[in-house]
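As you look at this complex, bear in mind that one protein chain is not there, while each of the others sits in place.
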Amino acid sequence: MSQSPLLSVENLAFERDDSCLFDAIDLTVNGGDILQIEGANGSGKTTLLRLLTGALQPSAGSINYLGCNIADCRYDYFANMLYIGHQPAVKLNLTAEENLRWMVANAAQSNQISISDALTEVGLAGYSDIPCYTLSAGQHRRVALARLLISEARLWYLDEPFTAIDKQGVQLLQSCLQQHVSRGGLVVLSTHQDLALNNVRKYNLLARTEHIA
Amino acid sequence: MARQMNSGFSAWLRRDLLLAYRRRGEVASPVLFFVMVSTLIPLGLTPESARLAEVAAGMIWVIALLATLLSVDGLFASDYQDGSLEQMLLTPQLLPLPVLGKITAHWLTTGLPLTLVSPLLGLMLSLPGAGYIPLICSLALGTACLSFLGAVGAALTVSLRKGGLLLTLLVMPLYMPVVIFGTATVNYAIDGFNWLPPLAILGALFAAAVALCPLAVAGALRVTASN
Partner (left out) sequence: MKVFSNWQWFHRLGSPRWFYQTTGRWLPWLSVATLLVLIIGLVWGLAYAPADAKQGNSFRIIYIHVPASFLALAGYYIMAIAGAVGLIWRMKLSFMVMKAAAPIGAVLTFIALFTGAVWGKPTWGTYWVWDARITSMLILLFLYAGVMALQYAYHSVDAASKAGAILALVGTVNIPIIYKSVDWWYTLHQPATIKLTSAPSMHPDMFQPLLVMILGFYLFYALVLILNTRSEILRRERKTGWVRELAQSKSGFDARAGD
């Protein structure tokens, strides 16, 4: 029995302000895939990710989760999705722990890692109970990283996740991604960085070509 | 391991209350504004009790409205800047529910303190005795309406820089019925009439606001916050 792919994009088109950003995009992403969207700045990588999250409406085409249009199976899709955009969504007046607790509370699913363990793994162990306005931007992104550790969502959409992270964080994030896809999840991310992972599908948004690295 | 999702209302309510508690100083400004501006009235008009008494109800109401207007600008602003609003648009829960939670938190930290402080202002502006209870009742319902209507304006202008002035323009016409019935409640009581009918209309406005504004806010946020 052939199963519907986890995520499939058919004939997707998006236009804004009377000019077309892209059209006729077809993609299929299955569990275990890492799809890296490449393209120059302004080519629409963030827009494509936001279309995938449902924050923007396509002008044509459809995005399907397990064969069902995301407009129809909204609850299931959103419950299984995690999106981290340019801003890490960290409230400055809350502590790292409170922020993480909040993010986890909003997620439908979380695994057994406790919040303090997750914070320890990302290197914020001693900082868990001071307000985040005392932390640096890199440390804010670590809080977002901790969120990835706890999340059980199957679809991860990450927009430039490697910004403002140091080498250690990069390694941590890459191992996190690896673990996620080995458990059957999928990752769609946009980044200029070369990932030190196997079998990364690189999709060039402008040329519409794909190759595996 | 999937957990039962809550509606999002109480989660966002609690978070916003916690944030307000952490920024206590900021939250106190509408109340301070309220008290300070009301001292301008005797300075600008007259210190005579009799004349103040005539305008007290309306004045208190208008200043409460202005104080709410100033504070509603920031309802979605910080969430928009740090990306939390983006996340709110992606929750599986229906969007009007977290919105309802945020607006409720806003009223609890703005409208409610204003309502509780209003008898003090009534005293300072020689409000006749019959007006105090109606003032508190009308402000309680009225400031809630103002929070809801203000949230619609805040949602429509959240991604604009200097959206505050535009917010005032957008929301003022919507505020006018609330002011009319709010002050009428107090003035009816002062003149010796039954003040429950205008209060009931205010209650009806409140009910309509609770039902409809979160929908308008959700629609507006989807348009403005995802650009």
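Letters are used for the chains, namely A and B, taken in the order the chains are written, and counting of residues starts over at 1 for each.
By definition in this document, a contact is a pair of C-beta atoms (placed from the backbone, for glycine too) under 8 Å apart; a residue touches a chain by one contact, two chains touch by 3 or more.
These numbers come from a predicted model, not from an experiment.
**Q** Based on the whole complex, identify which of B:108, B:130 or B:212 touches the chain you can't see.
**A** B:212
**Q** Would you mind spotting which of B:28, B:123, B:169 or B:207 touches the chain that isn't drawn?
**A** If we include the chain that is not displayed, B:169 is the one touching it.
**Q** Mind pulling the subunit B residues that touch the left-out chain?
**A** Residues of subunit B in contact with the hidden chain: 152, 156-157, 159-160, 163, 166, 169-170, 172-174, 176-177, 180-181, 184, 205, 212, 216, 219-220, 223-224, 227.
**Q** So that we can see where the missing chain sits, which residues of subunit A does it touch?
**A** Residues 15-21, 23, 60 of subunit A touch the chain that is not shown.
Rule of thumb we're sticking to: only the chains that are shown with their structure count from here on.
**Q** In the complex, go through subunit A and note every residue touching subunit B.
**A** It comes out as residues 50, 53-56, 74-75, 78-79, 81, 83, 85-94, 98, 102-103, 105-106, 108-112, 131, 152.
**Q** Using the touch definition up top, name the residues of subunit B that touch subunit A in the complex.
**A** 1-3, 5, 8, 11, 15, 18-19, 22-23, 78, 81-84, 86-87, 89-92, 222, 226
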